[in-house]
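Sharing a structure below in C-alpha cells format, with a few things to ask.
As you look at this complex, bear in mind that one protein chain is not there, while each of the others sits in place.
We just call them A and B in the order they show up, numbering each chain from 1.
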C-alpha cells in the first residue's frame, strides 16, 4: 500500500510513517532527503536514525530520489526534497523528476511531506515559489497513493 | 447547493470549485475578486480564465461582491476580497458587506477561501487584522453553506 503522510511541523508525521511501514515485510529501507547543513540538522538526523534502529537500511539522496526508489520504503520527506531542488538550482528538472517519482512508486511505500500553505504567506518570491512546487508535489503524490493522512496533534486524520 | 472550499495555497481549491460547479446548470458565472496588481497576478488570472474556458462568464469585482451574486456561480475568493477591503481602507464597511453577502447567497454557489491561521502568526498589526477579518468571513460563510470542504494535497476533506 502507498501512503502519503502530511501535516504540520512536530505533528508526528515521521513517527506515524515508521509505524505504518512496520506492516511492510523486511528488508525495509529509508530514503532520507535531509542533508546535514548545520549542527541542529545533524543532531536531528542522528536522532532519527537511532529511532529507526536496524529495521531500516538508510539511503541518503537529496535530489534524484526517483532513482533510489525500492519496495517497502519510507521516503522522508518531500518538503526537504523541494527545498534541495531550489537550493541546488535544479528547478528546470522538477517536473521531470516529479513525473518519474510518481511513475516509479513501488507497491509498498510511505511518503512524508508537510503542509506549508495554511498560514500567512511570506511576501518573498522564493517562499512563494517553494509553496507552489511543494503544492504540486503533494497533489501529484496524493493522487498516486492509496491512502492520504493528515497528522493533527500526533493523530492521523484520514483524507483518502 | 452552497459549498465553501477552504484550504492552503496550492491545495487544489480553485480546481475543485470548478469541478463542483459543473453540477450547476448553464449559464454559469465566475465572480473574481483578484485584481492584476503585478505581472505575476496578471499571468495567474489569465491562466485561470483559460482553464475555465467558455463554461463560465467572468465578473470582476474587488469589493462590493454582495451586489454581484448570481445563481450557479463560483466566487473566487474570500481571501483576496478581505485583502482588497483592507487595501482600499473599507474596513468600516466589512461587517455590512459580509452580512449582505451571507443574506444574498444564491441556491447554487461555490465559494473559495483560504486557511491562513494554522501557521506562525506574524507580529504586525495588519496581518493580525487580516487574519481576524478572514476568520470572521470564513465562519459566517461556513455557517450559511450546506457543505464545507478542506482541501489537503488536492483532495477534499469533508468538514460539513
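The definition used in the following text is that a contact is a pair of C-beta atoms (placed from the backbone, for glycine too) under 8 Å apart; a residue touches a chain by one contact, two chains touch by 3 or more.
Being a predicted model, the structure only gives us computed values, none of them experimental.
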**Request:** Sort through A:19, A:36, A:99 or A:155 and give me the one touching the missing partner chain.
**Result:** A:155
**Message:** Looking at the full complex, which residue from B:4, B:17, B:31 or B:75 touches the chain that isn't shown here?
**Reply:** B:4
**Prompt:** Taking the full complex into account, what residues of subunit B touch the chain not shown?
**Reply:** 4, 6, 8, 113, 115-121, 131-132, 134-136, 138-139, 141-143, 148, 150, 157, 159-160
**Request:** Write the list of subunit A residues that the hidden chain touches.
**Result:** 7-12, 115-122, 127, 131, 152-155, 157
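We take it that only the chains that are shown with their structure count from here on.
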**Prompt:** So, what's the distance in Å between the C-alpha centres of subunit B and subunit A?
**Reply:** 30
